[in-house]
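The structure appears right after this line, and notes come after that.
Our next item is chain A:
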Amino acid sequence: MKQWKILMMFILALATSGIAFSQGEQERLNTLAFEMPRRPGAVFSHDDHTQTTEISDDCAICHHVYANKTLVPDESSEDNACSDCHSLQPDRKNSISLVNAFHKRCKECHYDLGKGPVLCGECHIKK
Partner candidate 1 sequence: MSGNETISIEKSTDDAVENGLSRLTPQRVSHVINQVLHQETGARFKAYVDTCMRCGLCSDACSYFLSNDRDPSFSPAAKVKQTIWEMLAKKGKVSKDFLRRAVHIAHLECNVCRRCSMYCPFGIDIAYMMLLVRRICHKLEITPQYIQDTVNSHSVTMNQMWVKEDEWIDTLQWQEEDGREEFEDLRIPLDKQGVDIMYSVIAPEPKFQAGLIYQAAVIMHAAGMNWTMPASPGWDNSNMAMFTGDNEISGRIARTFFESAARLNVKRIVMGECGHAFRSTYDVGNRALSWAMPPFEVVHAIEFYHELLTAGRISIKKKFTKRVTLHDPCNVSRGRGLHNMARKIVNMTCSNFTEMTPNKEHNLCCGAGGGVVNCGPPYKKERMVNNRVKAEQLAATGAEVLIAPCHNCHSGLEDIIHHYKLNMEVKFLGDILFETMEKKIYRPEE
Partner candidate 2 sequence: MGPMVWISALICIFGLLVKFILIIKEVYEKERYLLSYITVRHSLRSIIAWLIPFYPRSTRMRPVYYGISYLFHVLLFLLPVFLMSHIVLINESFNLSWPAMNDTAADILTIGVIFALVFFVLRRRFIPDVRFLTSFMDYILILMVLLPFVTGFLAYHQVILYKWIVIAHVLSGEVLLIVIPFSRFSHMITAPLTRAYTGSEFGNIRHARDW
């Protein structure tokens, strides 16, 4: 019986801690470009990323510019929205859909650097 009680309290503690962490407004990517977003926008802090040493000031990692399907070096696209180039469905101009642009950009970087979330629910945290 005693073990059960401890286990129950442990589970309760974990459950409530989840609630505790999710308190407060987090900075999220906006989902305006998506017609019917099925997940809440991914939690994303721009400041955290610019302050990360591995990225340092290379904005063009994310804010890249492609011309004729090749990366244009030393150019960046901070003034454009991602959806300006990445449409909802992949097309002849750009084979990376908007969803994949986000997913792949985030996850591949996180994998390569060995830091940052990679599981669905780690970014798309329920509101």
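Here, a residue touches a chain if its C-beta (ideal position, glycine included) is under 8 Å from a C-beta of that chain, and two chains touch if they have at least 3 such contacts; residues count from 1.
Here is how the candidates were picked: all candidates are chains of the complex that A comes from, given by their letters.
Quick caveat: nothing in here was measured; it's all calculated off a predicted structure.
Although all of 1 or 2 belong to the complex, chain A touches just one of them, candidate 2. Residues 11, 14-15, 18, 38, 90, 95, 97, 99-100, 103-104, 119-122, 125-126 of chain A are the ones touching candidate 2 in the complex.
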